[in-house]
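Here is chain A:
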Amino acid sequence: MDGVSLEIAPGDRLALVGENGAGKSSLMNVLYGLYQPDRGTISADGRPVRLRSPKDAIALGIGMVHQHFMLVPSLTVAENVVLGREPTRRGLLDLDRACAEVEQTCRRFGFGLEVRTRIESLTVGSQQKVEIVKALHRGAKTLILDEPTAVLTPQESDELFKVARELSSAGHAVVLISHKLKEVLSFATRVAVMRRGKKVAEVPAEKTTPEELAALTVGSELSRETNGARGPKKPGAPVLELERATCRTADGRKALLEVTLSVREGEVVGIAGVDGNGQQELAELVTGLRPLEGGKLRLCAEEVRRLDPSLARRMGVAHVPEDRLLWAVVGPMSVEENISLGRQHLPPFSHGGLVDSRGRRQRACSLIRDFDIRPPDPQAALSRLSGGNQQKVVVSRELDCAPRLLVVVQPTRGLDVASVALVHRRLAKERERGCGVLLVSLDLDEVLALSDRIYVLYGGRVTGELERASFDERRIGRLMLGAEEATFA
Partner candidate 1 sequence: MRERLIRGALPSVLSVAAALLLCFAAIAVVAASAKVALDAYLAMVWGGLGDLPRFLDGAGVAVLARPWGEAATKAGLLALTGLSVAVAFKAGLFNIGAQGQMILGAIAAAFLGAQLELPALVHPLLCISGAAVAGGLYGLLPAALKLRRGVHEVISTIMLNWIAVSLVENWLVVGPLRARASGDLSISGTDEIAATAQLPRLLGETSRLHAGFLVAVAAAVLLHLWLSRTRLGFETRAVGLAPEAARASGIPVHGRIYQAMALSGALAGMAGALLVLGTEHKFPATIGAPYGFDGIAIALIGQNHPLGVLATALLFGALRAGGTRMQLFGVHKSFPELIQGLALLFVAGRMVWDHLLALSKRKRPAEEAPRA
Partner candidate 2 sequence: MKHYRLNILLAALAVAGCKKSEPAQEQPRPAEPKKHAVGLVTDVGGRGDHSFNDSALRGLELWAAGVAFEGSAYKPVTREEVRRSLAEDVARLEPPVEPLGVRPLVVQSKAQEDYEPNLQLLVDQGAALTVGVGFMLENAVEAVARRNPGSKFLLIDSPLLDAKGNPVKLPNVRTVVFREEEGSFLVGALAGLVSKKQVGFVGGMEIPLIKKFEAGFKAGVKSTAPKTAVLSSYTGTFDNVAAGKQIAQDMLAKGVDVIFHAAGSDGLGVIQAVKEARSSGKEVYGIGVDSDQHHLAPEAMLTSMIKRVDLAVYQAARDLVEGKLAATDVVLGLKEGGVGYALVRAEFPGKAEALAKIEELRRRIVAGEIDVPSNSAELEAFQAAP
């Protein structure tokens, strides 16, 4: 980040856009006291201040809602909100007062949250609200939202922006960091564009277009590929069939109820649904991470009774999971080691039980080139890569397996425009190659853009199946909310 100036006034709705690694988050982290600027100053209300830690930032009324939520799943909403500044009575935590205070904050800002529920039983959208309440509860006047809609349904996003607008008209400043130019333009009054650590433009929202912004962020006329060149649908034999499949969540609730669906060679099947309606479990079920409890599962027409991740991989199933830090990568290991993960026992990654470091290096380098992974160092620890580049490592690795069935969950979450386009192109290529793709995404636009067919999940059931010809965003939205039961074709 280099020589960036930014001014935020009360009631502002500022959006910050830019590619991965353009410096948006660094800028905000400086503002939140996580990083110290090497040069330059921060002023609040005209006075220069030093932000040594988030504590200082909070004291100045700056609140941040991170992309990765900072919540303790086993604690209640109220406990999470007051965490770090708990009201006490005679040295003991005064929970009743905490609840009362948090409820009051919720009411004041119009959040309908039940403060005594545990975080782990909330949807992602609600968890995000808790994060916002947490910031407001600490007296935040300036709210920084880091990619807030990456995990939300259209309805949830709409609601979020409604709340954010209300906050701004009540005098709060809201800073939105986002890749989604459409929502940026509909929400913000001002848009600042970052590229390679510099602020390249700051424009009023009404005077610009998504195309112009896209061009500014990448520095060329590359816009998001939504419905690019795609061949006609020519699906072949089914690679995945579920017949009345049932499974449970980790805590024993029914997650999928008699789900019947199929994915065929050469087609992209999208799963639409509000987060927490079984998509996660569906992906885990077909990749062998979660046991099937009822019904049948067939891979390439072969019935599989006990699928485990290793068997799934042998049968040609590749998986780009949603939570890559948990499921897909080993942070402290190097990029090349992560690329070998899942095929570490096969050439070119190993021979006869010994790691083939040369073969591994070659393959890693070629993937790094193909997917423009930065930094292009196969020995760099994966955790040192930015989120977008980590995702590229995962996607490149899974596609490199030449799978027959590719299960991708939120493949472009947190990726910049160029990377999103790259991933979408590669998915389309897999489809052309004859791979069946099961795409689970909370980004309905993405599902609509890429899928040949869409299943809508609600409450663990398939509430609708739509062919590409009959895609209808509003109708899918209603199916996602369980408001309409579709008739099966």
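Picked so that all candidates are chains of the complex that A comes from, given by their letters.
In this section, contacts are C-beta pairs under 8 Å (C-beta built on N, C-alpha and C of every residue); 3 or more make two chains touch, one makes a residue touch a chain; residues count from 1.
As the structure is a prediction and not an experimental result, all values here were calculated from the model.
Candidate 1 is the one, among 1 or 2, that touches chain A in this complex. In the complex of the two chains, the chain A residues touching candidate 1 come out as 1-2, 20-26, 28-29, 34-35, 54, 66-68, 70, 146-147, 177, 196-197, 287, 289, 308-314, 319, 321, 326-333, 337, 340-342, 344-345, 350, 353-355, 357, 386-388, 390, 414.
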